[in-house]
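Let me give you the structure first, and then I'll get to my questions.
A single protein chain has been omitted from the complex, and every remaining protein chain is retained in its original position.
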Amino acid sequence: MTATRPRATLPRKVLTFAGLGLILVYCLAPFYWMAVSAFRRPSDQFELTALPSPFSLDNLTAVFSPGVGFGRSLLNSLVVAGTTTVLTLVIGVSAAYALARLRFRFKNAVAALIIATSMFPGISLLVPLLALFTDIGWINTYQSMIVPSLSFALPLAVWNLTAFFRQMPEELEQAAMIDGCTRGQAFRKVILPLAAPGIFTTAIITFIAAWNEFIIALSMVNDSTMQTATVAISRFTGAYGFDQPFGTQMAAGVIVTVPLVVVVLLFQRRIIAGLTAGGVK
Amino acid sequence: MGVRTTAARATAALGVAVLLASCGSGGDQGGEQPGGALEGRGEVTFATGKDTSGNMQKLVDEWNASHANEQVRIIELPESADAQRQQMVQNAQVKSDAYTILNLDVVWTAEFAANRWVVELPASQFDLDKFLQPAVKTAQYRDKLYAVPVYSDGGLLYYRKDLLDAAGLKPPKTWAELTTACQAVKATQPAIGCYAGQFEKYEGLTVNFDEAVHSAGGDVVDSSGKPVVDSPEAKAGLDALVTGFQQGIIPQKAITYKEEEGRRAFQAGELLFHRQWPYQWNLAGKTDGSSQVAGKFDVAPLPGLNGPGSSTLGGHNFAISAFGKNKATALDFIKFFTSESAQRSNLLATSQAPTLASLYDDAELIKQFPYLPTLKESILSAKPRPQAVRYGDVTQAIQEAAYAALTGEKPSDVALKDLQSKLQELLK
Partner (left out) sequence: MTTVARRARGATSGAGRLAAALLSPTFIVLGLVVGYPLVAALRESVFREGTDLDESGFVVEGSRFVGLDNYTAIFAGESAARFWNAFGNTTLFTVITVALEVVIGVAMALVMHHAIRWRGVVRAGILVPWAVPTAVSALLWRWIFQADGVANAVIGQQVLWTTEGWQAKFAVILADVWKTAPFVGLLVLAGLQIIPNDVYEAARVDGASPWRQFWRITLPLVKPALLVAVLFRVLDALRMFDLPFVLIGSRKESVETLSMVAFDEASSLRFGPAAAYATILFVYVAVTALVFVRLLGADVIGAARERARK
């Protein structure tokens, strides 16, 4: 039941393909420029030709030059963003379930309070948080990056998941409970699989938001072996004084973006298929 | 409620925070009084911006090899100067001991000293006479030493030697000569832009504005620190830039130029004259096709209204955080890093201007960096930017005024009058 497409007629097909093409051009044109800049020689960085000529891997090599430790920072980013995503989903799903399915007092207030935490400008929370983490000895730890990342990922995840759970017909769950399932089982076996597209989307959005977080990771960690990829990018430097390493930064941008997209591409069908398999047809 | 400490802040809020804070060690241990003895030996950290060539790491490795119990660890901060300052200020605010040695931009000294974020250093332990004196001044606050100059920087006038030679001209000493040279070259090269500096609204604009004012015989602040920017000389300086834009001597797009945009234009052969730091020398001289002007340019001191102008002083100084541990080790490391051999290796690796006078007269080095004598002249006649505890506000006021005048939003005399009253408020 995830597929809800009307019958495809020929003009509709053409229209759809044109639409898809348009979307891709819109999304990828600026990125194309980024990739092109990444593959120019550093000395041709400022050219405007549509293709890099000559083609060069110098910028990519610079990203992975031994002193930078970029591989290590990619790994750190993966740990931070991965843990954040898993925790956000676990914590968020239970909160969203309560908001979507349970009746209790002050529900609206609870929902409002959760979203209110997304309303304060993040940069203004930084210094008190740094003071707190310095006091409790969290500087240079993964949790000093993960826990704050949870804070901005959670409100969206909770609200988003609540909206999806609400859309599920409650009859399904009740039918399962009549069949002898507990409330927890009914939720796991019926609602979760049906809400898979929503959960998967929430996971992607959370992961990317955590993957791209910069200012907290920069402030909480000063040990270069613990730094994340976005922080590493901000530390790239040119060869001299004011020389800005634009090409290297663009190359690093490509490196942190492309694997993310490829992984989503590979996983999306499998994950959704896997989750949906348990659901009602 | 008076003085607040980190601990007070932490206990102010949630119960959970109180609980957690009571487990912490607090960051208050490092708070020795400024001017006190620099004690403690052991591991230290060194917070710095760009290590462009890896030479910083090389020098640190060299130090570490002979100081097994006093290891130095580099903490690299982001590339942008504003972000570096933000990180240092943040750590000072929470009294964190994360950074021991700080690599400070010359304009931050007053702010860091007055806020007691860095400690006073024993001037007698450094041979300050051997340093370039303008650089030493940038490391002092109220005549006391709070940092040691490591890198200096001064502006140079890059010019297209080939084009001036073809027109039979010498590099200009005054703005009038620059304009004449420009017209002469334009006769054969109509497309070329004559002059550019850094005119985008950021620190570079303060540098260029100050240079214009000083080069016309004016001052932004006098020797006692009082603002004097509402003067005919200052107006003459600012007007030189304003009319430059109006008459097309400075190309319109130069209003978006920082260092790199200008360098790109100069290397593409779009500019006859360019006010720039020494770092452009190596890049513009590259023969791998990235520069159209390799071998066709040279440098001269900045021109002025009635004679040679004077540059704004740039550079970096090393200081010791008031909250860091093992300050005695930190002091020794700074001595090591400012020694002649360290500065020589730095110059060779990074082409950053050293602060020891002797290196500028070294024949061996001049062979490799032919601009050194010009640079020395530029730095020795250079003027510092206003030394102010609230430097951020001062530079913003200057940028507002200069940008408004350059974009024609305000006439230059109005802009300067407004700036004068703002500076009076900030520097009183």
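Read from first to last, the chains carry the letters A and B; within each, the first residue is number 1.
As a convention for this text, a residue touches a chain if its C-beta (ideal position, glycine included) is under 8 Å from a C-beta of that chain, and two chains touch if they have at least 3 such contacts.
No experiment lies behind these values; they were computed from the predicted model shown.
Visitor: With the full complex in mind, choose from A:L60, A:L75 or A:L260 the residue touching the hidden chain.
Guide: A:L260
Visitor: Which of these, A:S73, A:T134 or A:N160, touches the one chain of the complex that we don't see?
Guide: With A:S73, A:T134 or A:N160 as choices, the missing chain is touched by A:N160.
Visitor: Could you tell which one of B:L128, B:L169, B:V228 or B:I255 touches the chain left off the display?
Guide: Selected residue, touching the omitted chain: B:I255.
Visitor: Write the list of subunit B residues that the hidden chain touches.
Guide: These residues of subunit B touch the chain that is not shown: 1-4, 9, 12-14, 16-17, 82, 85-86, 89, 111, 113-116, 141-142, 200-202, 252-253, 255-256, 261, 264-265, 389-390, 392-393, 396, 399-400, 407.
Visitor: Which subunit A residues touch the hidden chain?
Guide: Subunit A touches the chain not shown through residues 1-6, 8, 12, 16-17, 19-20, 22-24, 26-28, 30-31, 33-34, 37, 46, 48, 91-92, 94-95, 97-100, 102-105, 107-108, 110-111, 114-129, 131-132, 147-148, 150-151, 154-156, 158-160, 162-164, 166-168, 170-171, 174, 194-195, 197-198, 200-201, 204-205, 208, 211-212, 214, 229-230, 233-234, 246, 249-250, 252-253, 256-257, 260-262, 264-265, 268-269.
The rule is simple: only the chains that are shown with their structure count from here on.
Visitor: Distance-wise, how many Å sit between the C-alpha centres of subunit A and subunit B, to the nearest whole number?
Guide: Distance between chain centres, rounded to whole Å: 39 Å.
Visitor: Taking the complex as given, what residues does subunit A use to touch subunit B?
Guide: On the subunit A side, the touching residues are 41-46, 67, 126-128, 130-132, 134-137, 139, 218-219, 222-224, 231, 234-245.
Visitor: Enumerate the contact residues on subunit B facing subunit A in the complex.
Guide: Residues 6-7, 9-10, 17, 20-21, 23-27, 45, 47, 49-54, 57, 75-80, 83, 87, 90-91, 93-94, 96, 98-99, 153, 258-260, 263-264, 268, 277-279, 282-283, 286, 288-290, 350-352.
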